[in-house]
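One chain of protein is taken out of this complex; the other chains stay put.
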Amino acid sequence: MMTRKALSRRTMLRGAGAAIALPAMDAMAPALRASQLPGPKPVRMAFVYVPNGIDMRNWTPAADGPLTAELPRILKPLEPFKKDITILSNLTHNGGRALLDGAGDHGRCCGGYLSGVQPRKTFVDIKAGISMDQIVANQIGSKTRFASLELGLEDARQAGDCDSGYSCAYTNNLAWRSETQPLPPILDPRVLFERLFGTGAELSPEARAQRAKYRRSILDFVMGDTRKLEADLGPTDRRKLDEYLSSIRSIEQQLERAEKDNSIINPGMDKPYGVPADFAEHFKLMTNMITVAFQADLSRVVTFLVTHEGTSRPYREIGIADGHHPLTHHMNKPELIEKVTQINTYHAQQFAGWVEKLKAAKEGDSNVLENSMIVYGAGLSDGNRHTHEDLPTLIAGNGGGYIKSGRRITARRETPMSNLFLTMMDRMGVQVDHFGDATGRLAGLDLA
Amino acid sequence: MVCLGVPALGYGQAHDFSGTVKPLLTKSCSPCHNDRNASGSVNILPFTAAGSIHEAREDWERIVNKVRSGEMPPKGFPRPEQAQIEQLLSFVKAEWDKADAKVPQDPGRVTARRLNRVEYTNTIRDLFGVEFRADQDFPTDDSGHGFDNIGDVLTISPLLMEKYLNAAERISARALGLDPLPKKPIEIELHSKDKRIRRVAPSLIEGTHRVEWDGEYDIEIGLPGERASGKPVALGFWMDGKLLHTQLIETKPSGLVYFNPYSAERFRLFLPAGEHRFRAGFMDDEFLKTLPPEDLYKDKKNKFLNMIKLVGPFATKQEPASRKALLTCDPASGTACIEKILGGLARRAWRRPVTTAEVKSLAKFVGLAKAEGQTAEQGLQVAMTAMLVSPHFLFRIERDLYPKDPSRTHAITQFEMASRLSYFLWSSMPDEELLRLAEKGTLKDSLDAQVKRMQADGRSAALAANFAGQWLETRNLNSVKPDPKKFPEWNPELRDAMQEETRLFFEEVLRKNLTARTFLDANFTFLNETLAKHYQIEGVSGPDFRRVDLKSNQRGGVLTHASVLTVSSYPTRTSPVIRGKYILQNIFGAPPPPPPPDVPLLDEEKVGSNGPLRKQLEQHRTNAMCASCHNRMDTLGFALENYDGTGKWREKDGGFDVDASGTLPTGKAFANPAELRMVLAGDMTEFAQNLTEKMLTYALGRGLERFDRRTVTGLREKWAGDDYRFQTLIFEVVKSLPFQTKRAEYKKQEVAKK
Partner (left out) sequence: MGVVFDASFGDSLDDLLALSLLYLLDSKNECRVAAMTTTKPNLGSAGLYEVYQKLYGGRPMAIGMCTSGQGKETGSLLAAAVEGQTISVKSEIDTAEPHGLIRNVLQAYHDGNAAILSTGPGGNLKDLLGLPTALPVVKSKVKVLYAADAPANWPTPVVKVTAEMGAGLNYQPKAEDFAWAEKHPVALALAKEPNAKLNRAAMVAVLKVVRGAEFQVTDAVLQELVAAKPAPRQRMRFFGD
């Protein structure tokens, strides 16, 4: 249950991930607004992506069908929620494979994870495909303040190339607005907080309305200017300015939506100070805010790139000093495989923490988890051999009574993951005939 | 310039081809590179056709490089006579020279570039004098070709656009001093007991805090303890490395009875908004030397520091400098003043003259504000916000004179040149002098003088921070994480010192116009006490950096900088392969192709127990196909094995003597790192080519294409003529064809892939 925190004037700091309490505000609407409305609850969709593959021997349950037996080691943290999850086997991304382009599995598997196509092998003229979350966001995004939210925990490398000829854009981003425009994730909890719930120096409703008015004027002004500019430009320049224009339009839409619904949401937590050093703390802060965002219907589409594809982040939090990526090329040495499994389990633990929060967030006579489809998965299955079939994937939640959870569903071999996406898009209210490399919808998910 | 018709290439050379080239290919190459078994995806069959030299030029160049460097044929396979190889190489080069001479030079074109984070920060600083750290707020810029200022790669997303809008509002408010402060001051306490304070040294503490508003702040430093015979000591307060305040404080007992002696010092300072690193400490603290370590934090024996408290913001009594600079007249006085202010600002913000119509449309915002019941100043703020999110500010767009005719090249305008110069050398906007010269139309004639002035200006430090930081990859120092068990001396001080050394070194080569050979092998560097200790160099004390002449040849040149050595290592150990690749990529500009996907990693446990690293990596060289690249890579990396994962010198690696000798495929041998450096510095051609390419890429903001080759070779030759003195490179880049001219875009042709 959400509690209203008393806001004090004095500021205090606490430990890692310390927070500043905001000065007292006047017009604050309770966060649970959307959750207390009667009627069918909106379906939410989220993708949580972990890189470098997963130790499949400790992920895949022994049997198909209902998850009655104890879950394998990596999934053990989700044991209390196993009635709410569905594990999918045999989903494949052919676009992640080399096909004709040689090395670069990390760039490909992440760049094409949500788009079902093989990204172009290049440093500069990047081309992936529009990701499915953006297709959904385009369709239903106007119903919420933010069409979609992109988060991450790890900052991008500042210099050098990322994977064998593939631009860093592919491994640093999960969502793609168009085939050339990636949507960078927000990494800083403070930034996410401010975006969702407003900045510290809050304004009165009149002041906010005035600011919105100014902003709209400004945006009109620059749009007009840009159109004049574009007239004399070459095609590539025009494309750049088109990106600019479409970004402006999307802010305009946000402004419109914000105006219709002028309340500020009280998130029931203090504003985070910055990026916590501790991984678990960082994960928790970000996902807590998303839980509130779901409850307040600020957005229904979220992508979460936990760490970059191909990352070499060590996990000192659990005593592992070696980089993640080098570990996944373990030469079949048991000690190294063990470390990889520990990292995989650690990630799953954090995810389980979020599932718990989602399940505890009541909505009507169900909860947010039941009304969501949270996909947790990786773009590679065996990180050592860079395989792209049987990608480890699980869905937490029921998508609003659509998914019959608590079981493992094994699809036919080589079933495109895009089939899952088509099915999910159906559920989000977006009808498309084709997506990526799909051969049809994914059967067997429902039968509630 | 009018384009010639498609040049008719003489294929009369076919008989020479079939005499010199074809038999060599068929005999030496096709056994592994043929239809059925295309090693490394290369099938030599198409290249045995004479025309391929021109049609498949890029692939041919790769062949030439590999043959010339000795990588192909791989060791153990029969290699043709050197004379035959020479014949092949000179024949191919002659063909290419002939073809190139017939084609007019193509200056290429740069896509509209948006300002990246660094450029945004610097531009705001120069425009308003307001400190806004874009790298703390905006998402990371994507990089291409090794740099984050490449037009094609930089994108805008709705998230970034939101941030631009928020930032513009905030910056214009702060510049005018209109940023609303909270009604009551806020107190932030950074205390060592909360772990918000880091103890850098016994008498120096540090804490980080994000200051939300420009303003004056009461700063209180907590000083527990007392010194029995204490003399007064100077207390210093730094922000982001800059000393802001000192005052003398008493350390002797105060005469009052306290269980825990304690005092606090207070002073009021102006602090700008942004995330800052604050330090408080005693300067020239002689008393410390007399204290045994166990007494350092005993409050009856010593006085030390444990808290920094900030209370504020308080409205400043004086007018912020930025506001004074902006309001050259009173905006309340009427339209004339408003248009004057906006006109002057827009000219600087948009980096070009503005039309009356543009000024009037900006002035409309003031009218809008007034209609809302606000003051003219607040209206100005809205107009400034609009200015800062306009594409004219965020993008550097260069116009095409002949948009329909891409074969017609033309010079860029004076204003476009001003922006190119300033963003190249300063990563910031053109200053008043550049704009004035552009307005007069004389900028392009006074390039030499301007470049000289710009290099001497302090803002050229941006070249070191941005060009060198990306070329040498030292920016990655912020994200590497050496294992604290293996490298206990690693801490933020050491990391900062490493970065500073390379930055200052680069600046020295730039400012003093030293030869670029200095990068490869030098007899001086920049050190402070922390780094000197790391390098085991005596006689350097204190936190400040100074130039130090090196007595031994253990250090000298960027390949011996701890920064470079650390970013090219793993968290727990060195990697000759990564270092070799680093050298190939950043020094020679010839990065090796990627490895096959299934290659396993080195066994970490075995390293250091069963045999030296060298033996472990011999695996790379036993297989001929792996050896072709690893011979060159590993040999270079092994030469640096005397430097461990954070750049410390070592004679032994886990019990085994380090063997840093080797022989390059060219035949040159070296016995230790110093000799390697001499070998490298001996032949500047490849290094100079690489540096020229990188500098040109950075200056233009686009990757280099085939047609740039002549420019690059020409630049390099001119540069060689001046013994590679660094400033000459910059002058030549500015004078080069692609920097001065451009053309319209060709229609996209699908490049035929094999």
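Lettered A and B in written order, each chain numbered from 1.
Keep this in mind: contacts are C-beta pairs under 8 Å (C-beta built on N, C-alpha and C of every residue); 3 or more make two chains touch, one makes a residue touch a chain.
Since the model is a prediction, treat every value here as computed from it, not as a measurement.
**Student:** Looking beyond the chains shown, say which of A:L99, A:A207 or A:A360 touches the absent one.
**Tutor:** Looking across A:L99, A:A207 or A:A360, the contact with the absent chain belongs to A:L99.
**Student:** Which parts of chain A face the unshown chain closely enough to count as touching?
**Tutor:** Its contact residues with the unshown chain are 64, 90, 92, 94, 97-100, 118, 331-332, 389, 410-416, 434, 437, 439.
Everything below uses one rule, namely that only the chains that are shown with their structure count from here on.
**Student:** Calculate how many whole Å lie between the centre of chain A and the centre of chain B, each centre taken as the average of the chain's C-alpha atoms.
**Tutor:** Averaging C-alpha atoms per chain gives centres 31 Å apart.
**Student:** Quick check on the complex: what are the chain A residues that touch chain B?
**Tutor:** Contact set of chain A toward chain B: 9-11, 13-16, 18, 23, 98, 102-105, 123-126, 150, 155-161, 164-165, 167-169, 172, 177, 180-187, 191, 195, 199-201, 210-211, 213-215, 217-219, 221-222, 225-226, 229, 232-237, 240-241, 243-244, 246-248, 250-251, 254, 273-274, 312-314, 316, 321-323, 326-327, 329-333, 335-336, 384-386.
**Student:** Help me check something: in the complex, which residues belonging to chain B touch chain A?
**Tutor:** 41, 109, 111-112, 114, 137, 139-140, 142-146, 148, 150-153, 155-162, 165-166, 169, 180, 182-184, 186-190, 194-196, 210, 212, 275, 361, 365, 368-369, 372, 382, 385-386, 389-392, 394-395, 397, 399-400, 403, 469-470, 473-476, 478-479, 481, 483-486, 570-572, 594-601, 603-605, 703, 744-745, 748
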